[in-house]
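Heads up, one of the protein chains got dropped from this complex, but the rest are sitting where they should.
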Amino acid sequence: MTAPSQRPQKLVAPDAVGGLIRAWLDDGDLLAIGGLFKQGRPMVLVREVIRSGRNRLKLVSSPGSGFDADLMIAAGCVAETFLPAVTLEDRMCPTFRSAVENGAITAHCVDALSIVGGYLAAANGVTFQPVAAWVGSDVPKHNPLIARIDCPFTGQPLYATQAIRPKLALLHAQEGDVYGNVRHLSTMTYADQMMARAAEKVIVSVDRIVDTETIVARPRETTIPCIYVDAIVEAAYGAHPTGSFPLYSIDEDHIEMYATLAEAARKGEAGADTALRAYLDRHVHHALTQQAYVESVGGAQRMKALEEEAASL
Amino acid sequence: MTAPSQRPQKLVAPDAVGGLIRAWLDDGDLLAIGGLFKQGRPMVLVREVIRSGRNRLKLVSSPGSGFDADLMIAAGCVAETFLPAVTLEDRMCPTFRSAVENGAITAHCVDALSIVGGYLAAANGVTFQPVAAWVGSDVPKHNPLIARIDCPFTGQPLYATQAIRPKLALLHAQEGDVYGNVRHLSTMTYADQMMARAAEKVIVSVDRIVDTETIVARPRETTIPCIYVDAIVEAAYGAHPTGSFPLYSIDEDHIEMYATLAEAARKGEAGADTALRAYLDRHVHHALTQQAYVESVGGAQRMKALEEEAASL
Amino acid sequence: MSRYPCSPAEMQAVLLARDLKDGELGAAGASAAIPMAAMMLARLTHAPDLQIAGEMFVNPRPRQLWNSMLDDRALGACEAAETFLELFGHSHRGLDFFFHNGMQIDAFGNINLHHIGGTLHKPKMRGPGAANISYAATSRRFYICTGNHSQRTFVPRADFITSPGYLDGPESYHAAGLAGGPCLCVTPLAAMDFDPATLRMRLKSVHPWSSVDEVVANTGFDLGIGERVEETRLPSENELSLLRTRVDPKGLLRR
Partner (left out) sequence: MSRYPCSPAEMQAVLLARDLKDGELGAAGASAAIPMAAMMLARLTHAPDLQIAGEMFVNPRPRQLWNSMLDDRALGACEAAETFLELFGHSHRGLDFFFHNGMQIDAFGNINLHHIGGTLHKPKMRGPGAANISYAATSRRFYICTGNHSQRTFVPRADFITSPGYLDGPESYHAAGLAGGPCLCVTPLAAMDFDPATLRMRLKSVHPWSSVDEVVANTGFDLGIGERVEETRLPSENELSLLRTRVDPKGLLRR
């Protein structure tokens, strides 16, 4: 008598992601990118954003960004950033730097507490989050997200940081199921959970889809429950060249190669602009599938080396 | 050349807990109790509070309380409660009810958002948390923890709930190590993590101490890191008669037995007061060790039945 | 009642299940065996995509019913565990539906769980209070489900409004800025809904084992009863079979 379950899946085919991005993100919208520095970045989705042709985007992330922001700026998608730190850690982000210096983008002066507080407020369903910090720094003098407020109990003046509700959040994790339950296997989970709760729409790339029964077996390990996820896509090595621990490590060589190209372009070296365009063509515009992308960055052999590095930690 | 690690342990002997409670909690202080309704209650620590002779305490918990609060009220320790719901779920809490009705205690009118928001503010290191709810209810009209505030961005009026910083939080989990790293194995973790971050001092009872290497093997599963814990004590069945899933289930029979005694006392039935005192003597005042307590409530056989019930779920 | 195929509690669960829609997101509170049964039954029948979340766990799979709801025992396995931190957010954003019970339920669907008689701090009878009062105001709608249909429970006006229904009617409801509200009240005797114009509770259908007279005699306010009152449609074979084999194999709702 029981009808077979017809619960709809949130798993989407890789070639459907571009359409979802165009449907859920307009030019000029606020886009949130998961991960932190060189880990857990949904690079497969970031490349889709670039190919989607969306531009004048406002970018927000966890407090630490780098490669993904620099690439999107190089591709001309970005008008404003709300990123506390933009760095490749070993070196600065060349395109971010030149884009700010030549006025091509506006890099708003924000810090971790205003960004995390903004997600927290949005996730909590309120319009602001109190912050009692920032004494002495010049950052709050320029931060467009904050206001002064008095504590109604102590009378103490403090700051309020406004709710951040991205139009779309792109996240990456190691595992998820077809209904959109997501599980990070990495030790760090960054601000991904808060961003999922704060954003209007959420797309998650996972290195592998797992059976729902393995999710149900360990419910406390589900980092992002399905109710916050609008689409999930399977993309092996979807975070490359950033790391997806414990599955594969950061491809420092690739990031360094990119940074060297971008730094040469920043300095206006002869042919550098063309080389940076060629990078974007090869690894973004012409690498239309994740498989093609992986081939373009060294293929199975390179991925194996990154897996081995991650396993050895 | 390396000196052996001399990292001090936070594991304390069971007979040292009473002294810590007297050192960290004064008469009239705000005491926080972990768990929710009939699960995860640090009953072994609650009995120590009763034996410590502390009184006029103010009680706070997660939004759902019951047996532990009723027992502490019956023992005469409590002057005020900040507990959104006080119930045994199947029936009301008899002593709580009579103590409010006869004016022996003040039961403040609070709800989940003011309590959870208060912990969140304290854990966040700010003095208040915004709340945009409660329209139409009489609860906020009487809630002593809240104030009106205007959003500095939207101008919208909303509430602020003040930071709750308990003097001492008592929590229970299934596992922990000697340094105070705590791991819940239960699916629900209640408000325990927020309470640990909000309170000035934290004592945790765990059903078993595990090796630190097993903690390090799964760091994302550490629910309360050692930096928030001041003392940890090993007490098998330390949550009884509340449940400590997945290890042992709720002892509904014991709670029902207590509630029947307390209900008779509430109604002023002949001899009921004496019977309730006898319960307290037998299971609290005279059960000076956890082993003695377990014997007093049915011993190994009863515990085994509760373990089997939990395992069958 | 043995001539009827189901118990009153089973009838309540089936009535609630029928009203839940596929794709919705909702939760019950504590002490909510009937609402849990309703949600599970809806998933097994017309609403496979019903999402049960908002109270610290996502899509539980209980293997049997319990009187409690918010514990590991009553959840069984689930797809994700959240904490009170996330409940804070759900409480603000609301759900599609939620369930309430009350010591007092009044003509406008206001719920009282705090005190009967006296004042809050000098009550004649003190109730348990409510863990989370926000869903009443922030969810799209809520159900009222009680095991007591008596004049003691169904009163003209609640002594204290723990969770708001329609307050004192349309004017006060709109003035307060409320949205949503109670949509259906199921008891062991009958089902009531709310008049869209007056926002007052009204009799919708009477269970086969009861009568309009019995309902009227046990309700402390006028239920706006018209000429003809429907009889509640009993559970179908499929509904009852799924309820008893898959949702409530231990028969908690038949006790």
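As written, the chains take the letters A, B and C, and residue 1 is the first residue of each chain.
We adopt the following convention: a contact is a pair of C-beta atoms (placed from the backbone, for glycine too) under 8 Å apart; a residue touches a chain by one contact, two chains touch by 3 or more.
Please read these numbers as outputs of a predicted model, since none were measured by experiment.
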Neighbouring shown chains of the undisplayed chain, as defined at the top: A, B
Sole contact to the chain not displayed, among A:12, A:79, A:92 or A:210: A:92
Among A:127, A:162 or A:189, residue touching the chain not depicted: A:189
Residue among A:38, A:54, A:220 or A:302 touching the omitted chain: A:38
Which of B:222, B:260 or B:291 contacts the chain that the document leaves out: B:222
Residue of A:11, A:79 or A:133 in touch with the missing chain, whole complex considered: A:133
Residues in chain A touching the chain absent from view: 36-39, 62-64, 83-87, 89-90, 92-93, 96-97, 100-101, 103, 106-107, 109, 111-113, 116-117, 119-120, 131-139, 142, 186-191, 193-194, 243, 245-246, 249-250, 309-310, 313
Touch list for chain B against the chain that is not drawn: 1-3, 5-8, 123-126, 179, 181, 197, 212, 215-217, 219-220, 222, 224-227
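By our rule, only the chains that are shown with their structure count from here on.
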Most centrally placed chain - per-chain CA mean versus overall CA mean: B
Between chain A and chain B, centroid-to-centroid distance (C-alpha), Å: 39
Chain B, residues touching no fewer than two other chains: 131-132, 187, 189
Touching two or more other chains - residues of chain C: 57, 78, 81, 88, 91-92
